[in-house]
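A single protein chain has been omitted from the complex, and every remaining protein chain is retained in its original position.
By letter and in written order, the chains are A, B and C; residue numbering begins at 1 in each of them.
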Amino acid sequence: MSIKNNAPTKELGFGKYIATEGRLMRANGTFNIERKGTSVTKNLYFDLIVMSPWRFFLTIFVTYLAINIFFATIYTLVGAQLSSVEGQQVMGIWIESFFFSTQTLTTVGYGRVAPVGILTNSIASFESFIGLLGFALVSGLLYGRFSRPRATVNFSENLLVSPFQNGKALMFRIVNTSKSELINPEVQVMFAFNDIDDTGAIVRAFRSLPLQLSQVMFFVYSWTIVHPLDENSPLQDWSEKDMEERKPEFMVLVRATEEANQQIVYARCSYAHEDIVFNARFKPNIGKNEDGIPVVQVDLLNEYELLG
Amino acid sequence: MSIKNNAPTKELGFGKYIATEGRLMRANGTFNIERKGTSVTKNLYFDLIVMSPWRFFLTIFVTYLAINIFFATIYTLVGAQLSSVEGQQVMGIWIESFFFSTQTLTTVGYGRVAPVGILTNSIASFESFIGLLGFALVSGLLYGRFSRPRATVNFSENLLVSPFQNGKALMFRIVNTSKSELINPEVQVMFAFNDIDDTGAIVRAFRSLPLQLSQVMFFVYSWTIVHPLDENSPLQDWSEKDMEERKPEFMVLVRATEEANQQIVYARCSYAHEDIVFNARFKPNIGKNEDGIPVVQVDLLNEYELLG
Amino acid sequence: MSIKNNAPTKELGFGKYIATEGRLMRANGTFNIERKGTSVTKNLYFDLIVMSPWRFFLTIFVTYLAINIFFATIYTLVGAQLSSVEGQQVMGIWIESFFFSTQTLTTVGYGRVAPVGILTNSIASFESFIGLLGFALVSGLLYGRFSRPRATVNFSENLLVSPFQNGKALMFRIVNTSKSELINPEVQVMFAFNDIDDTGAIVRAFRSLPLQLSQVMFFVYSWTIVHPLDENSPLQDWSEKDMEERKPEFMVLVRATEEANQQIVYARCSYAHEDIVFNARFKPNIGKNEDGIPVVQVDLLNEYELLG
Partner (left out) sequence: MSIKNNAPTKELGFGKYIATEGRLMRANGTFNIERKGTSVTKNLYFDLIVMSPWRFFLTIFVTYLAINIFFATIYTLVGAQLSSVEGQQVMGIWIESFFFSTQTLTTVGYGRVAPVGILTNSIASFESFIGLLGFALVSGLLYGRFSRPRATVNFSENLLVSPFQNGKALMFRIVNTSKSELINPEVQVMFAFNDIDDTGAIVRAFRSLPLQLSQVMFFVYSWTIVHPLDENSPLQDWSEKDMEERKPEFMVLVRATEEANQQIVYARCSYAHEDIVFNARFKPNIGKNEDGIPVVQVDLLNEYELLG
């Protein structure tokens, strides 16, 4: 975000494809865009890494069931030469084959039901190989999910217009929700709005917003980021009506070094005009416990009070 | 690629070993070079990490079969003291030993066939140890394959000479095929061509090509990289004949921060003179879906139209 | 820590929430702060990665027991259709179920006790699946614990006021306890103390302390960091009484490249006024072995002698 204050649109990487309606970035910081014509498998690892834990578990479990159903059917088709499985109906054989398959795939192999002939043995050998490979794969995915660096930054839901020094300022607040410290965090805010160009057409303009303080050494408490609405602000003369009509969007990028994995991490967030609260002030979210140690109340991050 | 515009060849690291025929870089960005006299094992991990998924699977599976054939032969040679395996021909014993081996290596261990004496037991103990180690190794390889940072950048197959402002420009287009965003991408283009030195000999010369824009903040849509053919371009006065005879090669290096693993990744690509299309223009590859959200058509990356 | 010598408090990221009593940083370099209102699960991975090995082992083992107790109870409740388990009392069935459960969860599956009916088989299939997933998870955690980059820097327990050139200096000593080299270490010291502001109130002030040498190329021996108490020091005129009453705190940040994983690592430490020893000097902690090779005595790091 080394954009100068009047840098042209292009340098942001949005090109000319910019709507004057709709957000560029969703509130959670993901881009409001769809990609088509790209293969699913290319994104499979990424999808499996970022999906919710429960969806991940379900995906793995359904795959586990599907593989066992497949192999149970194969065993049944080839005659299921399995010890202790004799003289049964097809359905009974399939069920015994299914459980035998789960015992093979997970390599638990009790052996009450065990393969006997060459064909059944061969399939079982292959299935246990697949099982180990599959669970090796799941191990990798699980580790990939754990160890993915992520900035555990929470953003306040609202952007306040608060009194500041002798004037006003735009303010939002961030907090680190993790015990893993974030070192040297740096914040940048990009501002998009509808403007009128030389030909009188409505175009989307971009500005970088100067901040009172854009980097700190440590990020142990919460941090209120302040854009003073002074002579350096492109928003200085905006009325509340402007704020609505010109559809401003504030895109925030936080960059920090995460301590547990000591890697550089990014967090993004976007505020639209409906997230702005005028004439309000954040309530303190830091107290002390009985031992006099400061306590950061992460859940009070967005608490504010409206002013007269 | 901090090469000045007239930097000597040496700083590129190609030294004097440069042919005036043949490419330095293949179209896919790998270097056109062979290394001899280096041990295979040193590159084993790298090879296993970069090979195609199917080749990887096959390599693992063939290794699995080979280990089982080896152990089956050993068991047969030492007399195969295995429960339920008695009074059989050698081939029958070998087959039972083979399946027992697979059950041991994968640790499925049904137990219908189980080791009895000290010798067979010792070998089986060792084999199950090898099995666990082997699959630990495969787990590591699989995770290494997944988590390898890679810039999921697609390059247009062609390099166009397109109208640009009042003149012309060389243009190619890149797109991110992954859902994982690429942050702060930076592009550099190195240009190699045949030149004549003071002695009249044909030598290979190198120039860095100035770009209209070499870095953007976000890379959410596709990005057309533009080298204007103006007074700053070493190509300004080249005819189409020059383009063919002087065997130009355009080596592209893209550097970005990949979001899923938050690491810096590189992508390379090379265009030779046969990839150049004169007097053409890229077709738009971005549309909107029914919800008004921009859609990037990754598969239309190389679509262009020839101009009058 | 790119703080200028008279940089205001804010840039440190501590904001206005600073006590004039109590430390900002504990001696071991962690921040003296508590976070509330944040979900436990968000920190689970971090907690499991940083806890002591024994606590980690115990956590895993207790979880293992709990899962087996859970499944043993389930098997008993559904009637425990297990081979070799017949005609027993409930307690006997539960105990057999418990061991069957451990054999299923770890996939050892001896098979002396094996599931028979559909219900028991289904639960066992699920349990072995959970077992593999669980141990895949533990594999990931163990690797995460190993591979966590960490600066293996030991700090001397005390901060000495030692003779230095024609005056005095504050000195502390650091050593690398690992065989993995630390490359290009850089040290910064931040100094906090009680000051009196314009209104006469006691406030916490911050200064960066200039060091005689703040970065070296290699860190193979021990390194004595020196802050000369000269005209550039905010501490120059302090009496020993000031040192106690103004509650100084010296926060140290070491940054280096760790060789085994070739990553940038940080180490922190904090000295309070009770850690200061006046008029003392560190004893040498480097000798030679019988082969003339230098020997660093890591355990002599804090050895000092009091002077006259």
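To be clear about the criterion, a residue touches a chain if its C-beta (ideal position, glycine included) is under 8 Å from a C-beta of that chain, and two chains touch if they have at least 3 such contacts.
As the structure is a computational prediction, the values presented were derived from the model and not from experiment.
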item	value
Displayed chains contacted by the hidden chain, counting the whole assembly	A, B, C
Candidate in contact with the missing chain, chosen from B:128, B:194 or B:212	B:128
Per the touch definition above, residue among B:109, B:185, B:228 or B:248 touching the missing chain	B:109
Candidate in contact with the missing chain, chosen from A:139, A:208, A:222 or A:285	A:139
Identified contact with the non-displayed chain, of A:31, A:110 or A:221	A:110
Interface residues of chain C (partner: the chain not displayed)	57, 60-61, 64, 68, 95, 99, 102-103, 106-112, 135, 138-139, 142-143, 146-147, 152, 176-181, 183-185, 213, 215-221, 223-224, 257, 259-263, 286, 289, 292-300
For chain A, the residues touching the chain missing from this view	107, 109-111, 139
Interface with the unshown chain - residue positions in chain B	1, 3, 10-15, 17, 19, 21-22, 31-39, 42-43, 45-47, 49-50, 83, 103-104, 107-111, 114-116, 118, 121-122, 124-125, 128-129, 131-133, 136-137, 139-141, 143-144, 148-149, 190, 263-266
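The rule is short, and it goes like this: only the chains that are shown with their structure count from here on.
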item	value
Inter-copy rotation, chain A to chain C, in degrees (Cα atoms; steps of 5)	90
Separation of mean Cα positions, chain C and chain A [Å, integer]	27
Inter-centroid spacing, chain C versus chain B (mean Cα positions, whole Å)	38
Per-residue overlap in chain C, given as positions that touch at least 2 other chains	107, 109-111, 139
